[in-house]
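Apart from one protein chain that is not included, each protein chain of the complex appears where it belongs.
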Amino acid sequence: MSAPLLEVKDLRVEFPTRRGTLVAVDGASLAIAPGEILGVVGESGAGKSLTGMAIIGLIEPPGRIAAGEIRLESERIDGLPYEQMRRIRGRRIGAIFQDPLTSLNPLFTIGEQLTETILAHLEVTPAEALARALALLAEVGIPAPRARIGHYPHQFSGGMRQRVVIALALAAEPRLIIADEPTTALDVSIQAQIIALLKRLAREHGTAVMLITHDMGVIAETADRVAVMYAGRIAEIGPVRDVIHAPRHPYTAGLMGSIPKLGQGAGKKRGRLVQIEGAMPRLNAIPAGCAFNPRCPRRFERCLAERPELIAIGTTDAACWLYADGPR
Amino acid sequence: MDRDNRPLLRMLEVSRDFDVSRPWLNRVLEGAPRQLLRAVDGVSLAVKRGETLALVGESGCGKSTVARLIVGLYATSQGRIEFDGIDLAAPGASALRRRMQMIFQDPYASLNPRWRVRDIVAEPIRVLKLAASEHEVGARVAELLRQVGLVAEDGEKYPHEFSGGQRQRISIARALSGNPEFLVCDEPTSALDVSVQAQILNLMTDLQQRLGLTYLFISHNLAVVSHIADRVGVMYLGRLVELADAEELFVRPLHPYTRMLLDAIPDLEMSGKARTPVAGEVPNPLDPPAGCAFHPRCLHANARCRSERPQALVRGEAVVACHAVEERRI
Partner (left out) sequence: MAVAPGWWRRAWDHDLAWSFRRSPVTIVAAALTLACVGGAAFAPWIAPHDPFDLARLSLNDAFSPPAWASGGNARYLLGTDDQGRDVLSTILHGARISLGVGLAAVAFSALLGVSLGLLSGYVGGRLDAFIMRVADIQLSFPAILIALLVDGVARVALPRETHDSIAIPVLIFSIGISGWVQYARTVRGSTLVEKNREYVQAARVIGRGRFAIMLHHVLPNVMGPVLVIGTIHVGTAIITEATLSFLGVGLPPTQPSLGTLIRVGNDFLFSGEWWITVFPGLALIVLVLSVNLLGDWLRDALNPKLR
């Protein structure tokens, strides 16, 4: 594997509250190579979005990065002053969020927003910026870009707005895109279009993408590798195909079993879904040892006492004591 | 007709319009006309006793409006809804409404945050006067909470003390407390995480078998629907475009829109099967296309599709509204 574009090591994000410090991300390590799409999947509260926010330096106070380091092209970017981080966002890291309206200013036309971003980050003339804005809109699949460039965000449908946001994220040719639930607010037919677009862009531009979502189906469609998060920790990380077809961590296995699938008969003839009992612990009540142990069908004494680190099992790494003595 | 074969619920050519005009003063000043949005457009369907009928479609297709029309949160603009053979709009039919209940999508909004769980669950029992004494109410609430996998002591707590999945269990307990036969479930799991969704779907299946319930299950998630439904109706822009047995629909979809939806679902198995790329977006419901509402996105549309609205066509057990299917072009 080539040198990673982004490297996160032992990231820890804390929220001090009056009832003690909540650890929302606890020792997460991951790396993304140029042109690679890394999926980060987990249920609500797993810490996946905060991991993304930490990378783009947008953790809202009083939350803070308490430990670990984040390197972009070998250069540390955690703890940079606000102005410096703001230049990195947009120029070297693009961001796409769930609700496209939060990324677009309702008072300016999309053309103004695009050219402004391009001029701010690239050494071009206004005419070149406009040409680039038109090219970007065409690239993200907006029909008749010349006619639409003067429109305001509210004049676009949800799917088209998300395309505009993607164009905006791409405007300065960033090396990395953080996409946080980019398709969650969209209908399934639009979701399919956005997924296809993201994949094509990563391939054609060699842009690395960190795709944060709760939807394993989107990961399966899009990502090369996947990190499964649980209670602020990475439970398993590896190539998508291996994680989906041969999950190592009992949580991943349970998660895969609990997803209803198409195409194996339908209706009453189907059995019950595999279910993981209970729910993810609240951040103020994460159990000792492995965070998953109260819900784990395969736990043993060690899981209650000691916290497992990621252990390599073939192509995947899983944080599970089952594999402490080699794969079983 | 034999009572057991008679459908429990029937919708006959039901439509619902919403007035989306500007306020009266603005209309007068600007000379703008009244504007109506047809959210549900001539939907006919029947739900059999003991089955699960699912309605699927993208946002704005009218599936949630259908749910609200059935339980009486909205009145119909046209057409008729019958429950157990009796028109729900007829005088005295309000007693029938007690036999149906609704489960809502958002477990954070469907429970009154200021009420204790026991009062939330007991409200239908008290309002419908199903228990003789407060003691009986308490016993029934405890039984209901156990039935959905909670403990009787949970009744003393407030909703904010529970997780999303537990709240949805409370909603189900409340819906069951009026002893309904028919449950309208509006996206009951779409606000939940997948592992919790599995728990709730399994619970709903168990309860259906144990209590002989009939479900109308509204969802945008085809995989969930394929798991829980016996029959599936697909809606597009307020119209029912296809209704078929679940097994049939997922294996041999007829309507081009159903095919497109199935192709759009992310392929978890990573089988790499060939799929038709999805194109276009749902048009503005204020200005629906003429003829078949799906024609601007349809690969098989011809002149007839653009001008003439397709009628429901019976194909064995299935019903489909498509000129291309009728003409055997697809």
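Note that the chains take the letters A and B in the order they are written out, and that residue 1 is the start of every chain.
Criterion: contacts are C-beta pairs under 8 Å (C-beta built on N, C-alpha and C of every residue); 3 or more make two chains touch, one makes a residue touch a chain.
This one's a predicted model, so the numbers in the text were calculated from it and none came from an experiment.
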Displayed chains contacted by the hidden chain, counting the whole assembly: B
Touch criterion as defined above, residue of B:V43, B:C61 or B:M102 at the omitted chain: B:M102
Options B:R16, B:R38, B:R118 or B:R174, residue touching the unrepresented chain: B:R174
Given B:I81, B:L111, B:L192 or B:L213, the one touching the chain that is not displayed: B:L111
Where the unshown chain meets chain B, residue by residue: 68, 71-73, 94, 97-98, 101-102, 104-106, 109-115, 123-124, 127-128, 171, 174, 178
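One rule holds for everything that comes next: only the chains that are shown with their structure count from here on.
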Chain A and chain B, separation of their C-alpha mean positions in angstrom: 32
Of chain A, residues touching chain B in the complex: 43-44, 157, 159-160, 187-193, 195-196, 214-218, 220-221, 240-241, 244-245, 254-255, 257-263, 265-270, 272-277, 279-280
List of chain B residues in touch with chain A within their complex: 52, 58-59, 163-166, 193-199, 201-202, 205, 220-224, 226-231, 245-247, 249-251, 260-270, 277-279, 281-282
